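A short write-up of the structure that comes next.
The complex appears here minus one protein chain, its other protein chains still in place.
On to chain A.
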Amino acid sequence: MSAAITTPPAAPTVSRLERLRQQLLSRADSLPTAAALVIFVLMLAYGEIAYGRIFQLSTVSNLFINNAHLIILAVGLTFVIISGGIDLSVGAIIALSSVCGVILANAGWNAGLVILVMILIGSTIGLVSGVLIQYFDVQPFIATLAMMFLGRGLASMLSTVPVRLDEASGILLLGTKIKLIDGPKVNDLVITPGVLIALLVVAAAFIILHRTRTGRTVYAIGGSEHSASLMGLAVVRTKLFIYVASGTLAGIAAVVYTARLGSAQNITGIGWELDAIAAAVIGGTLLTGGFGYVLGAVVGALVLGLMNVLITRDGSIPPEATTIITGGILLIFVLLQRAVISRQRE
């Protein structure tokens, strides 16, 4: 090694242009989220032009009311996916938790207690997944798949027919429609406590992910779990937290959904884990981990919900084709993400 070698000094003197390019690059990971937002607005505009009565208070209200549970699930999945994992159990948690909840409520349990039990069912299943993943080194896919079968099976053992919630049950209060703005005809801005819960969940998740060490550790684990543990971060605790949070949020989603529907069934929520994953991915969360936003998950869930509305309104698209369109949108976003990543690698 000789000091005669002349190379640029380590302190980079970058041109202004280069700095601008880097700054754009640093925002590149939010591009898919921005794209999701754009697509959402375009879908709204298209719906308004083609079918009318989309861009109005009642439609937006219903969009939130009907998808509150999906938003909550997608937020939970966002945590899991950012950390580089996956949670397939959330749909089954909804089934087990809601069937359990309705049966207990009809047996005369106090509504508040029932809600607590419903949420804790989710937390418990999440905890088991987390322990399996963290301490028994089981792949997240397998661990949560096992929990999915377990949850679905337990729900089926409790009941195989739809169980209706007593009309007097306090749980239904969470599904009460509260008119905020009384618009002309039926064009009202309506909200339910369930929607409020979803919004609170989103806000809490946003703060946790962006403003707490636990949240930042989630990102670090997604970047490199090995590095995160060598950095002395609380990897074990955080990973447990992630799966417990995802399960708990699934429990909360079960409460919100049951309150809206007023009944529960063991086959409720089949495939919802995949809807939630799709919402997170459409919202810009990378399945490989490390990148993603809670707000993206919200937009993703709304895109999926709006798509259903548009298909219903159109009438000429058979409902069976819904999944094809979902798949198409998902594919477009994944391709978009790949483009962003490959540009970042350069």
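Quick notes
In this text, a contact is a pair of C-beta atoms (placed from the backbone, for glycine too) under 8 Å apart; a residue touches a chain by one contact, two chains touch by 3 or more; residues count from 1.
Here, contacts and distances are computed from a predicted model.
Considering only "Ring-1,2-phenylacetyl-CoA epoxidase subunit PaaA", "Sugar ABC transporter ATP-binding protein", "Zn-ribbon domain-containing OB-fold protein" or "Bifunctional protein PyrR", the record for the omitted chain gives "Sugar ABC transporter ATP-binding protein", by its UniProt protein name. One of A:157, A:207 or A:339 touches the chain omitted from the figure, and that residue is A:207. Across A:44, A:228, A:282 or A:310, the single residue that touches the chain missing here is A:228.
Seen from chain A, the chain kept out of the figure touches residues 1-15, 18-19, 22-23, 25-26, 29, 207, 210-213, 216-217, 219-220, 222-224, 226-234, 289-291, 344, 346.
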